[in-house]
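Every protein chain of the complex appears in place save one, which is left out.
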């Protein structure tokens, strides 16, 4: 239990950093000023975890009660802002860091929800929300339809990672082992979606030519 | 009191189902994949109630503490996804289910807020929020200006239903009776707005030709 809590904390800080990079990179792409970039980095980094903490009753949420997440997000934001040409040259910087953060947050969020006594189906959903929340808010703030709702595997990758944790926990496996498998599965599914075009089915409700 | 709680629960499940259908139908219209459709169904179904529960301090919210709302929303989403051509052929599927969910959630939300000791003007507002919250989040997630803020009677229909509950409760009437009248009034106002063009006044601030 103690080690699960420590694991959640470490994963949370890693996820915070990579999501902050993802948010900051989008902010730079959209020509936001330094402060807008930092705000977007922070919000992207903590929104998913904040939503989870408010929903499970862990109030004030960890990212408010301590200043660690803020410091990490600001550091990541400054880094991206300063070396923006470098990040821009990487082909899909936003997408890559987004995939990594997705997996880490989904796994950490599921573990924390289980620690708070949430039943397993909702623990998996809360893990998914932890993972997709930051990206959703980031996309809403930049007035796009959130990635999660467009035709790529995204939320489903987060949910797959979350389910690994739920199943592993009920099977009594080591939390650290389940966490790593869950993250790997999530990142793998997301990258397959991005680079191999893996998709879920889409219902065809439209007569041809309509939009 | 016990019967009021049971009433809230039953209305909540009905509202969850119809709002999930409304969310899923919009997801299908926007060519979202299966998972996006399910996420939109769930979010549309629970966002209003989640907001209400967080605001009145019912934490963790009922739609997180139990898996019933999730199961219902997923079932509704699968139904719409599978029979999307059928739902598409109905002229205004999103709008109709939206009106029904609006009334049910407005009434159930008001009753729950009163049960938590909220004063009556805010109980009515919380009922309205329960009703309009899901649709607002659904519209934000698909990058539209929420229906509630455009020139049709929408939030006002929810508020009218909520006020029936508030007035009925202070007059000591049967909760089930007030609930049915409130729902009927809300749906009636919303359908009149949709099909008869009932409107509230709009201020004219523009010189002609501006936007």
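Going in written order, the chains are labelled A and B, and every chain counts its residues from 1.
Everything below uses one rule, namely that a residue touches a chain if its C-beta (ideal position, glycine included) is under 8 Å from a C-beta of that chain, and two chains touch if they have at least 3 such contacts.
Everything numeric in this text was worked out from a predicted model, so none of it was measured.
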Inquiry  = Looking at the full complex, which residue from A:7, A:141, A:178 or A:202 touches the chain that isn't shown here?
reply    = A:141
Task = Pick out the residues on subunit B that sit against the missing chain.
result = 54-57, 59, 118-119, 121-122, 125-126, 132, 136, 140, 143-146, 148-156, 159, 199-206
Inquiry  = Counting contacts across the full complex, list the positions on subunit A that touch the omitted chain.
reply    = 27-37, 39-40, 42, 50, 54, 59-61, 64-67, 70-71, 81-82, 84-85, 87-88, 140-143
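Convention: only the chains that are shown with their structure count from here on.
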Task = Find the geometric centre of each of subunit A and subunit B from their Cα atoms only, then give the gap between the two centres in Å, rounded to an integer.
result = 28
